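Here the complex is missing a single protein chain, while all its other protein chains stay put.
Chain lettering (A and B) follows the sequence in which the chains are written, and residue indices restart at 1 in each chain.
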Amino acid sequence: MSLFSQILQYAISGLTGGSIYAVLGICWSVVYLITKVLNFTTGEFVMLGGMLTWGFHGAGLGLLPASLLAVAATIAIAVVMERTAIRSVRQPSEMVYMMLTIALASILKGIILLKWGSETRKIEPMFGNAPIQVLGATLTPQVIVVITFLIIVTAGLSWFLNVTLFGKALRASAVNPTGAKLMGIDISRFRLFCFGLAGGLGALTGIVTAPITFTGYEIGLLNGLKGLVAAIVGGWTIIGTVLAALALGLLEGFCAGFISASLKDVFSLLVMVIFLVLSTYRLGFRRKVP
Amino acid sequence: MRGPIFPEGWLEVIDISRHFGGIMALNRVSFQLEQSSITSLIGPNGAGKTTLINVISGLYPADQGRIRFQGENIAGMAAHSIAARGIGRTFQLEELFGSLTVLENVMVGCHVRSRSGMVSCGLALPSARREETQEREAALANLQLIGLEHKAGDPIASLPLGERKLVGVARALSMKPRLLMLDEPVGGLAAHEISKLVDLICRLRSEGLTIFIVEHNMPFVMSLSEKVLVLDGGALIAEGLPEEIRRNEAVIKAYLGEEVAVA
Partner (left out) sequence: MKPVAQFPLPFMVFALVVFLLPLVVSGSYVVGVMCFVALYGALALGKGVLLEQAGIFSLAHPTWFGLGAYVTGIAAVKGLPPLMAILLAAGFVALMAFALGAPLLRLKGYYLACATFSLMLIIEIVIANLGSLTGGHDGLMGIPPLSIGGLALEGDRPFYFLSWGLCLGTYWFLNNLMQSRMGRAILSFNDSETASRCLGINVAAYKLRLFIITAILASLAGSLFCFWIRYIMPALFGFPLLVELITMIIIGGGKTLYGPLLGSLVVMWLREGIHTYLGKVLPVMTAEVDALFFGIIIVVILILMPGGLAGWLERLRPAGRGARARTNLS
């Protein structure tokens, strides 16, 4: 394989990973900006999407019905979590939400582990496995599905937030909750909506990428964390997050390909740490502090 | 008869400027404070008074200018270093420590005068225990000064506003500062509490402390100060004796926005 093809190959796998981080980053941002909750179950939504689909499919449902049911179930779980646990916190602070959602993530992980064991699982690709050759690199149709999915989500969400009335109201309440309430906007419904949205998008991402990256009870942690990195580096905006996530994915792909696959996680995490630390020094750029 | 001990002034603020975003919060402010004096800073809201105190105490750096305290340039130094050199202050919003009792709040003021480090304290070495007793006694003495020693063990939140402000002063005094800056010390105080504070300030001045007060309350300022500075829009527009300032047209215009004759 020529160097160019290699680069392309790693780029493709990197972009696939980056797409996961991008949608996850969006889930983090949407929830955080509107509800001020740092939701550490975001990564678990991806896991649930994939694992529930696999589970339902194995129980006899067709692939499509299983997927739809999995998405619905994840949305339900997200909404129930917000309603019961997150809303009931008596001393809300960012740290409390963080510990609470980490605990909730542990619960979800543990339940899936008990139900379906610790092996990684695979879902069949939706459009077959026939490899497509592009400039010396190979990709499967599923990769195209993933990238298309990302584009639809990004465009759709941008349109929703900037053009529709509901979306604008959502953004307004993020900036000024009191003002929004005074205008008659029901903040608690927005919170539900955001959690549900994060659940649904996360689950869809899990389903769409499971044929490529497989799924298992513990994929939520690192993926979720990288989504958070993307959100932080991207300044909690949609476009910024997506770009940061894709960049992160690309760099990860190259690291895995040219250096070592087992160290690629270290790489992303280092990016997060270094970026966070550097942003405390006044280097001439101002990171938007939420 | 008091004459200046340091001919160039105890605190010298030279050409201090600071901007926030596009606004000049402080615009080439220059003045001097002499030892054992009471100087007040007045000005309309948003004039930059608290910004000036924050810059002098080191919470933000100035964009340009120098601040000489006892001959040393302190502009740009870290806040804790400036405090260690003898500049104490209170805060408009009190900034008292909610987790500590009244006495403990005042004891934190003593911190800068002791030496025991984390390891000596952790091992409860005799030197650390000795300093602890000293701090406790010094803090209690300062509480007696403001008449609140009977509330030493109470949580801060249980005190009314006037008493909390006095605790803030006692806390700053525990540092044994040479310059004490008071940021809006009488806001929200009742008349008897204000007169208590006036007595305290006069007493401190007679013991040699230099006092710099930022305030809105005119009678308080006029009755107490030996010199008054007026800040408007970040610039010093007047400086002089209280009676002069009262009649100064620029000052009146700054406060009222128009030319009004004073009775």
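The rule we apply is simple: a residue touches a chain if its C-beta (ideal position, glycine included) is under 8 Å from a C-beta of that chain, and two chains touch if they have at least 3 such contacts.
Computed from a predicted structure; not experimentally measured.
Chemist: Who does the absent chain touch among those shown?
Modeler: A, B
Chemist: Looking at the full complex, which residue from A:104, A:123 or A:170 touches the chain that isn't shown here?
Modeler: A:104
Chemist: Which candidate, A:76, A:95, A:134 or A:239, sits in contact with the chain we can't see?
Modeler: Looking across A:76, A:95, A:134 or A:239, the contact with the absent chain belongs to A:95.
Chemist: For a quick check of understanding: of B:61, B:76, B:122 or B:187, which residue touches the chain that isn't displayed?
Modeler: Once the missing chain is taken into account, the touching residue is B:122.
Chemist: Considering the entire assembly, which residues of subunit A contact the chain that has been omitted?
Modeler: 38, 85, 88-91, 94-96, 98-100, 102-107, 109-111, 113-114, 117-118, 217-218, 221-222, 225, 228, 232, 260, 262-263, 265-266, 269-270, 272-273, 276-277, 280-281
Chemist: For the chain that got dropped from the picture, name the residues of subunit B it touches.
Modeler: Per the touch rule, subunit B residues meeting the hidden chain are 57-59, 78-80, 83-84, 88-89, 91, 95-101, 103-104, 107-112, 114, 116-119, 121-124, 128-129, 131-133, 135-136, 152-158, 171-172, 175.
Keep this in mind: only the chains that are shown with their structure count from here on.
Chemist: Distance-wise, how many Å sit between the C-alpha centres of subunit A and subunit B, to the nearest whole number?
Modeler: 51
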